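Heads up, one of the protein chains got dropped from this complex, but the rest are sitting where they should.
On to chain A.
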Amino acid sequence: MSVQQVIHAANGVREMRWVALVITLLVAIGAGLLPFHQAQQQGRSLASHEVDVNQLDPNINAMVSELRLADMEIQLLKAASVSGSAEHWPSIAQLEAMWLSPFVRDKGWLDKGQHQWQQISPGVYQGISLSAQTYPQYLLNVSATPSQIWFRGNIGHGHEEADIKAKSASSYINVAINDNLLIKQGWQQVMGPRATK
């Protein structure tokens, strides 16, 4: 009676198969667990009229940076004001006299579109460029909580521009501002970074 014994060739094939099996298992486990290792998206998605501040055109980003700073300055100025009146917001002339961008008429103001600023209702500042076909118009609403920055491009042939220039810089136009009206008129709201208040 003969005894047969199978002897595998010592060429590493079996070991290779085991290693391949372990690698496959590791990859499969990793792929299965990957969805649990994702950072969760915080906050809500943006509405159609909202624009993330990080997605802005560099020129608009530059103006938004100045408006965000102006927002903080105005809040501090108001907090320090003696009158303490809830409706007392600094005038354009005051802001210009403080050399506060984008209201001060310096080199930056010239290069960024020579916006004509007007306080259209308490705490709401609107700027329309003298070249409204080229530069967007902006709206800073400091009276909102939190403060809001809006912009709108290509506003047509300057009826609003002429209207605003005709108004006195020291008085309010008293335009009723609400989000729905702005959205309807094609304004876009800048979302983030965090506004004051």
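The rule is simple: a residue touches a chain if its C-beta (ideal position, glycine included) is under 8 Å from a C-beta of that chain, and two chains touch if they have at least 3 such contacts; residues count from 1.
Everything below uses one rule, namely that contacts and distances are computed from a predicted model.
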| item | value |
| --- | --- |
| Chain not present in the shown complex, as UniProt names it (candidates "Putative histidine-binding protein", "High-affinity zinc uptake system protein ZnuA", "RsbT co-antagonist protein RsbR" or "Sulfate ABC transporter permease subunit CysW") | "High-affinity zinc uptake system protein ZnuA" |
| Identified contact with the non-displayed chain, of A:101, A:126 or A:148 | A:101 |
| Hidden partner interface residues of chain A, rising order | 53-54, 56, 58, 61-62, 64-66, 68-69, 72-73, 76-77, 79-80, 98-101, 104, 106-108, 111-112, 193-196 |
